[in-house]
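Would you mind keeping the following structure in view while I ask a few things?
All protein chains of the complex are present and in place, except for one that has been dropped.
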Amino acid sequence: MGRKIGILCGGGDAPGLNAVIRAVVKFGVGRLGWELWGLEDSFDGLLSEPQRVRRLTPLSCRGILQQGGTILGTTNRGDPFHSRDGQDRSAEVARRVRDRGLEGLIMIGGDGTMRIARDLADRTGIRVVGVPKTIDNDLGATDLTFGFQSAVDCASDALDRLHSTAEAHDRVIVLEVMGRDAGWIALHAAISGGADLCVIPEVPWSAERLCAKVKERGKLGRPFSLAIVAEGAGDPTHPGSAGRAVAEAIQAGVPGCDVRITVLGHLQRGGSPVAFDRLLATRFGVGAVDLVEAGRWGELVALHNGRIEGVPIAEAVAVYRKVDPEGELVRTARMVGIELGG
Amino acid sequence: MGRKIGILCGGGDAPGLNAVIRAVVKFGVGRLGWELWGLEDSFDGLLSEPQRVRRLTPLSCRGILQQGGTILGTTNRGDPFHSRDGQDRSAEVARRVRDRGLEGLIMIGGDGTMRIARDLADRTGIRVVGVPKTIDNDLGATDLTFGFQSAVDCASDALDRLHSTAEAHDRVIVLEVMGRDAGWIALHAAISGGADLCVIPEVPWSAERLCAKVKERGKLGRPFSLAIVAEGAGDPTHPGSAGRAVAEAIQAGVPGCDVRITVLGHLQRGGSPVAFDRLLATRFGVGAVDLVEAGRWGELVALHNGRIEGVPIAEAVAVYRKVDPEGELVRTARMVGIELGG
Amino acid sequence: MGRKIGILCGGGDAPGLNAVIRAVVKFGVGRLGWELWGLEDSFDGLLSEPQRVRRLTPLSCRGILQQGGTILGTTNRGDPFHSRDGQDRSAEVARRVRDRGLEGLIMIGGDGTMRIARDLADRTGIRVVGVPKTIDNDLGATDLTFGFQSAVDCASDALDRLHSTAEAHDRVIVLEVMGRDAGWIALHAAISGGADLCVIPEVPWSAERLCAKVKERGKLGRPFSLAIVAEGAGDPTHPGSAGRAVAEAIQAGVPGCDVRITVLGHLQRGGSPVAFDRLLATRFGVGAVDLVEAGRWGELVALHNGRIEGVPIAEAVAVYRKVDPEGELVRTARMVGIELGG
Partner (left out) sequence: MGRKIGILCGGGDAPGLNAVIRAVVKFGVGRLGWELWGLEDSFDGLLSEPQRVRRLTPLSCRGILQQGGTILGTTNRGDPFHSRDGQDRSAEVARRVRDRGLEGLIMIGGDGTMRIARDLADRTGIRVVGVPKTIDNDLGATDLTFGFQSAVDCASDALDRLHSTAEAHDRVIVLEVMGRDAGWIALHAAISGGADLCVIPEVPWSAERLCAKVKERGKLGRPFSLAIVAEGAGDPTHPGSAGRAVAEAIQAGVPGCDVRITVLGHLQRGGSPVAFDRLLATRFGVGAVDLVEAGRWGELVALHNGRIEGVPIAEAVAVYRKVDPEGELVRTARMVGIELGG
């Protein structure tokens, strides 16, 4: 008889979630004979009546590798310590996990989900293996997460599209992308999409410097510019505020300038994951099964220097990866003519 | 000695403009020996000092078939009857056209550009052949224009992306697309992208009907919906207002609903044209050369029942194609379960 | 009680089959209350033991609009008059259709499938409504079929890719695409992808003319060329033979030339349908339901001058649409510098 394991997705969706689930099913169920149960909409599925928990088999995973979203659903409101009605329902979660005979859970999620994983282990004894997910790529525990490259491709493709229309109309177009605390998506896409300006939370920006760049381009016969702005460079609770702030600063500082804003929003999360993310997500899924098989509960799958490893979830929580304003990537951006505003 | 002809793009950019220019160059210059002059940024290039007008040769067109935007630039402010300083500079345009020895102009543009073409002919005697361009596909003179299908593909692809994130998070996502007076892009994309709701200017919408659809889906176990909204269904002078109006109506009418908005904006105009538009644009370019060669000045290239024809510009102006609320396409949308709100 | 109807796909797959099925389900089942049965792998599903026939509901169609292939499967060997064992099993087909209480069948397929539909009606009395499917776009009964535009996009995109490598290496690259009897895909893609040579079954080609074009380009400083070749321009029973014949002719006729071949093959059939095909397929599906509801058995859905109509299947069989060597499209190709070899 194989193990009985549960699996869930917490937090926002990211391209590659299905690839993780598929890898766990293919390896855990297909080769090791696990009985794998998927919790729908994170802990909501376990806590609802009737429970929304379903058995995952190779059949459940047909054709999902290339699909965005997640077949299990996810939610940003799945914290059992502070459930929808304000109650701490963690004890109930633990009881239901045990009633189902689940040896432990594979929890795919970001920093918030990993805190829950740590606290569930500490307070209820539920055993968890974590898989890191953050489209912003800002988890310090791993060099990279799946979904990030798909978001960069989406943003870079948007810059390609905006480039032709900015050039045709002599406009400044400001593209706001994801990145609440870290500017990875903006910075990667700025370089790969050939932006002229890039504003990220890690580098305080001055309107003068941004405007100077736009004016300089105008003098060189390039009366248009593309600016990419991480949402976290503005007020992160208001999507669009960072882009708007930059747009208004340029509009005010460059007379006669025609500035437009595009907010990429949810387009970055959806769609089929790029090959890079499908591979990384599959490696994470296989790595999570390995951790379970090795009894390394309480660990998180991570990529370090190209290798898949396990790190303690407790150590991984609240350690963020930010763009180094003095690092090679920022310097590369500057050397190819991108103005960061600071 | 070949003819001397000018060419320009007026109004907003659209995927396929370069394909028109390329076809005119390949046919007119390459086969017929024309001397072809491109006016940069529409009449602005002709009126500026020094003039920004350049000779177009097959070399100018290398690699542009797949590029968005336009190598000639364009502008929404190129009306010589009401130029930037408020003056009527049409006489100057005419003089400069004659000074350059241009027999006539090929003007690529939408309704506004065609009015200018008509008035230039009437008042100054400049000879014009028109090529219709409207990404909204709302020109009555032609069954189809280039750029439209690229915009539909972009919007349909956005729906594909949003679908997975709407489903993962049980959200209603409202996508606002172009379509100032006509809902063609929204309607085509709604059907091809599998939207649940579609709001267009031609069909007055009621909040009740939209909300009823969202609720009905929730009862069927589909607690998420995708709505696509033409910008013209709201206040067309404020991009985003149509989407916002629909989003607020749903938010107000469906308790507990999590509604998000995405405005596709300039992404629809940019990027490489899809094959369909490249072909249509090439046919239009060849057709424009044919009209010039036949001396059919004052005519516009048009597609009628699959054939390229010429129609008088004067007759074509201000005749719009709108979605027929009782037509086959709207009925198709309804029959596959799309709620139009009215 | 609603009608009981069967549905199947015959012949090769094409992007958009799922969109047809989905539209029939959404309209027929969702709005009209039909009981709809899908025959798997065409008549094979009906003739196998146990039968592979499954009920189709809105649930069966979730997420399939954007998927290539067909959820019903298909086969080129599903002719009940000449089944796999050589027997005429049409009577058995008819009996099983009746035993299941099916009022009639919606058959999606090409010319071969429509012959079967006609013969089944004539000889067994089974009632059929047809939906035309031919990726080659060579059915005379309809102006257009779904799947074609997706194949053109795939071929045009391949030309874009090959262009950069041909140019970088001064090569002639020959791309063989589908088109057994008609060169529609090759011709459309040649124009939209900017090919230099285009070989189609309708225009006999001479090696001299093809080589002359390659040499002429070399003299103009363009020592590379892209040729697109319809498979039917060679020996259609050997995929790759047309491309090979053209490649060998150029290699022999242009000394020092470096010629390479790429056969696009099945890549053209797969993948997500483009928006254009999803819309057309949806319209066909709705149209098929309309024909059934109107009792117009024996008819085929068709597109004529932009309108969906029904035409008798018997009249539609064996009427092909070929490229007119003197028509506007061939002339357009020539005018933009594409050599057709004849």
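Points worth noting:
Per-chain residue numbering starts at 1, and chain names A, B and C are given in the order in which the chains are listed.
Methods note: a residue touches a chain if its C-beta (ideal position, glycine included) is under 8 Å from a C-beta of that chain, and two chains touch if they have at least 3 such contacts.
Here the structure is a predicted model, which is why all the values come from computation and not from measurement.
Taking every chain of the complex into account, the omitted one touches A, C.
Touch with the chain that is not drawn comes from one residue among C:Leu65, C:Ile173, C:Val214 or C:Ala275, which is C:Ile173.
Screening A:Gln51, A:Gln66 or A:Gln251 for touch with the missing chain picks out A:Gln66. Contact between chain C and the absent chain runs through residues 9, 12-13, 17, 41, 67-70, 73-76, 154, 157-158, 160-170, 173, 260-263, 265-267, 269-271. Annotation for chain A: contacts to the undisplayed chain at residues 22-23, 26-27, 30-31, 63, 65-66, 143, 149, 152-153, 155-157, 160, 163, 188-189, 191-194, 272, 274-276, 278-279, 282-283, 285-286, 289, 305-308, 328-329, 331-332, 335-337.
Here is the rule we use: only the chains that are shown with their structure count from here on.
If touching chains are joined by edges, the resulting network of the protein chains shown is an open path.
Relative to the centroid of all protein Cα atoms, the closest per-chain Cα centroid is that of B.
We define each chain's centre as the mean of its Cα atoms; on that basis chain A and chain C are separated by 40 Å.
With centres taken as mean Cα positions, chain C sits 30 Å from chain B. Across the assembly, chain C contributes residues 63 that each touch 2 or more other chains.
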